[in-house]
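Entry: subunit A
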Amino acid sequence: QQPPIKIGMSMPQTGGLAGGGKASLLGIEIWRDDVNAKGGLLGRKVELVVYDDKSSASETPAIYAKLVDVDKVDLLFAPYATVPTAPIMPFVKQRGLLLMGNFSFQVNSKVGHDMWFNNAPWGPADSWAASFLDLAQKAGGKNMALLTADQEFAQNLAVTARDVAKKRNIPIVFDQVYPPNTVEFSSIIRALKAAKPDIVYVASYPPDSAGILRAVNEIGIGDSVKIFGGGMVGLQFAAVMSNLGSLLNGVVNYNTWLPEKSMYFDGTKEFFDKYTKRAIEAKVDPLGYYLAPFGYAMGQMIEAAVNSTKSLDQKGIAKYLRENEHKTIVGPIAFSADGERKETATLQAQFRGVKDKDIEQFRSSGKQVILFPDKLKTGELITPFEAARN
Partner candidate 1 sequence: MALSLAIEGLDAGYGAVKALRGVTLHVEAGETVALLGTNGNGKSTLMKCIMGLVRPDSGRLALSIDGVTHDLARLSPEAIVDLGVALVPEGRRLFPKLTVTENLMLGAFRKMARSAIQQNLALVFDTFPVLKERRDQLAGTMSGGQQQMLAIARALMSSPRLLLIDEPSVGLSPLLVSQTIAKIGELKQRVGLTVLMAEQNFNQAIRIADRGYIIVHGEIAVAAQSVDELKANDIVKRLYLGGVA
Partner candidate 2 sequence: MNKRSHSIAFWAGVAVFLIAVLTMTQIVRNEYPFFAGYVILQFIALAVAWSILGGYAGYVNFGTNAFFGVGVYTAVALFKATGAPLMLQIAAGAVVGMTLGFGVGLLTLRMRGIFFSIATIALAIIIETFVMNWRFVGGAAGIQIQRPPVMAPFDSYVKMLFFVQALLAVTAVSIARYIQNSRIGRGLQALRDDELAAECTGVPTLKLKLVACMISGGLISAAGAPAAMYLQYADPSSAFNLSYSVSALAMALIGGTAHWIGPVLGAILLGSTQQLLAVTISSEVNVLVLGIMLVLFVVGAPKGIIGLLRPRYRLRAGGKP
Partner candidate 3 sequence: MTTVAAADTPLLQVGTLTKTFGGFTALDNISVDIKKGERFGLIGPNGSGKTTLINCISGALRPQVGSVVFCGEDITQLPPHLRARRGIARSFQIPRPFRSMTVLENLMVGLDFAAAGSAAAEEEIAMSILTRMGLAAKAGAPSDTLSQVELRKMELARAMAVRPKLLISDEAMAGLSSSEVDEVLDLLISLGEEDITIIMIEHIMQAVMRFSERVMCLDAGKIIALGVPAEVMANKRVQEAYLGT
């Protein structure tokens, strides 16, 4: 019996990122069980070594040092999200280690590590804002309001949004950054409404996304608004979605995977069957669309690379990952030189016909109609925003 192949990672299991971290980990665990059921990799079982980084950047350096130097893991996965990932980028570069990224945003742009591969569908940095503004301009949007959380992810989105707007000569009539832990958005929304924007681009964090939508519903946002949303983190999670219910209608927001017919690939359905069952026991997100399948896909890519290179040589694996397109449950994935997706596969989707207090409704198609990218599109934008809300 050969020793198992160890894959090491930290994962936020407490703190602000825990919700995503747990769902992501469950996706990876399902892959591990699948691959082990098939006899493992290179005939060896796969074992995960996972530590909690408490959603904090200051914990991860020591954890990854331990994974590499003490646990002597064979491969590294990154923790969910940007903040915990950022401090380990220089470390893996110095050590020449392969790192599979997990939904972080632009952490490799300054480091330039050539053995980094992000599983997220983000693609080029500006594609995100570009796709939203494409939709907005097509709907007749001429000026933009920007409301962003003072958090790294949202700020990164805001920066690209300002750039893209500038390039396209879209004036920004309102640009506010709100601090974490803001309780009440009524005041902010009143001010935003007073600016009479056509396009409202919101980059918010989970606790705030709900607050913003509530305030929008209560205070109103004005008939001028053609499109609302874009970068609201949180609206991908089942708990938030079922809380907000009908308040979601009309919002156009980014997503990564949705139960629309264009999104099913080889193994996708089987994956969600397993996930749904296990999520209940593990008390994690019951839908798990946003992160879990990408955790699984990360495993699939490693599986393919190891099986075809027939070794655990990290350079070889990196080379394979860089040069091939990979079939996964979230569709084909190909990487560009910086380790991000060659082409963006970040969805923009509009909520429609959502009722209150019902998680199950989100399992059926049509609740979130995909507007972008064209390849995956399942419907057209309803505009203006107010019209799309009923």
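One rule holds for everything that comes next: contacts are C-beta pairs under 8 Å (C-beta built on N, C-alpha and C of every residue); 3 or more make two chains touch, one makes a residue touch a chain; residues count from 1.
Selection rule, in plain terms: all candidates are chains of the complex that A comes from, given by their letters.
Everything numeric in this text was worked out from a predicted model, so none of it was measured.
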Quick one: in this complex, who touches subunit A among 1, 2 or 3? 2
Of all residues in subunit A, those that touch candidate 2 in their complex: 13-14, 18, 50-54, 56-59, 61-63, 65-66, 68-70, 83, 86-87, 89-91, 107, 110-111, 150-152, 155-156, 159, 177, 179-180
